[in-house]
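Note that this complex is displayed minus one protein chain, with the remaining chains in position.
Our next item is chain A:
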Amino acid sequence: MATSGILRAIRYHPISSRIAATYRSLSTLVLAEHEGGSIKASSISAVEAANSIGNENSVSLLLAGSGPSLKEAAEHAASCHPSISQVLVAESDNFTYPLAEPWAKLIHVVHQKGDYSHIIAASGSFGKNIVPRAAALLDISPVTDVTEISDSNIFVRPIYAGNALCTVRYTGSSPCMLTVRSTSFSVASTSADSNSKPASIDQVDLSNFSEDDAVGKSRYIKLSSQETERPDLGNARVVITGGRALKSAENFKMIEKLAEKLGAAVGATRAAVDAGYVPNDLQVGQTGKIVAPELYMAFGVSGAIQHIAGMRDAKVIVAVNKDADAPIFQVADYGLVGDLFEVIPELLEKLPDKK
């Protein structure tokens, strides 16, 4: 949209003039994940982050995989964000699954050709697995989980479970490598500008690829996941979370019912996952998923430091807990001291259905 373009120009103008003094040109490689023929939302957030590094940053997206879904994903990539100027596609059986060993080598190969100033990925399990390995091959310290980009080499990232914010300056040689927190770089839904020309799609030359001794030493066996129709936890507008107080997997279904009613994603505390109420990929916290929804409702969650780390940036936090002294009430916008076994049924009855 035109207005967002103007806003962007205003926002980044002072930064770009400073960059001009230190860098000749900016070029960013974004490592993207794709699934079912389209680019994951978190990878598009990484493009948005690339955008805030500075003006006149040429952004290339790197995709790897095999088969027809790769082609589809490349086409989606070419038009999914107006600032992508090039889509690089690496097609090989080595990339059928996102293994770190071939990916790190691929980044090395692509960087040798493109000489990028920045390499970025979203800090999900994909980016966290791959970026540090690729960085070590290039003798570079990467910056994890960046929440703010203040300059082309100055970044803010949370440390100590988000209880402190650390501003770091990268002083090493290029590329500067980052993983970014996708909830901090959300993409306006209108950013897929229909007027903009789709980016060019180019194949990566993999002719001398297999020389790395680590490729082939790891083999993918399977992925076990539970299919769900609920929105993705990382991107949901509303998240409903249950803790240990739910007492059983059976009772946890109340949380799921409430989530269905609100069109929300379901989250859980470590205690609920450890007790086997829900699978591990629903854990919210320092070591689980980081969420920043518009509404976060926590039921029977005490509010340990490690859990707060994963949801403190939610716009509105609601806590329901029997214990009035639970630390969760210190971060909640609306707290209700009460028994969740009474409160949830009442909410189910009285809340309006999702639109």
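Just so it is clear, a residue touches a chain if its C-beta (ideal position, glycine included) is under 8 Å from a C-beta of that chain, and two chains touch if they have at least 3 such contacts; residues count from 1.
By our rule, contacts and distances are computed from a predicted model.
K.L.:
Under which of the names "Light-independent protochlorophyllide reductase subunit B", "Electron transfer flavoprotein subunit beta", "MIP18 family-like domain-containing protein" or "3-methyl-2-oxobutanoate dehydrogenase (2-methylpropanoyl-transferring)" is the non-displayed chain listed in UniProt?
P.N.:
Of "Light-independent protochlorophyllide reductase subunit B", "Electron transfer flavoprotein subunit beta", "MIP18 family-like domain-containing protein" or "3-methyl-2-oxobutanoate dehydrogenase (2-methylpropanoyl-transferring)", the absent chain's UniProt record names it "Electron transfer flavoprotein subunit beta".
K.L.:
I'm checking contacts with the chain that's been left out. Which of A:His34, A:His111, A:Arg270 or A:His307 qualifies?
P.N.:
Once the missing chain is taken into account, the touching residue is A:Arg270.
K.L.:
Give the residue, chosen from A:Gly54, A:Pro82, A:Gly124 or A:Gly303, that touches the chain omitted from the document.
P.N.:
The one listed residue touching the chain not shown is A:Gly124.
K.L.:
Would you mind spotting which of A:Glu72, A:Glu101 or A:Glu256 touches the chain that isn't drawn?
P.N.:
Residue touching the chain left out of view: A:Glu101.
K.L.:
Which parts of chain A are in contact with the chain that was left out?
P.N.:
99-101, 104, 124-126, 128-137, 139-145, 154, 157-173, 212-214, 217-226, 234, 238, 262, 270, 273-274, 279-281, 286-287, 289, 294-295, 305-306, 312, 315-318, 324, 329, 331-337, 343, 346-347, 350-352
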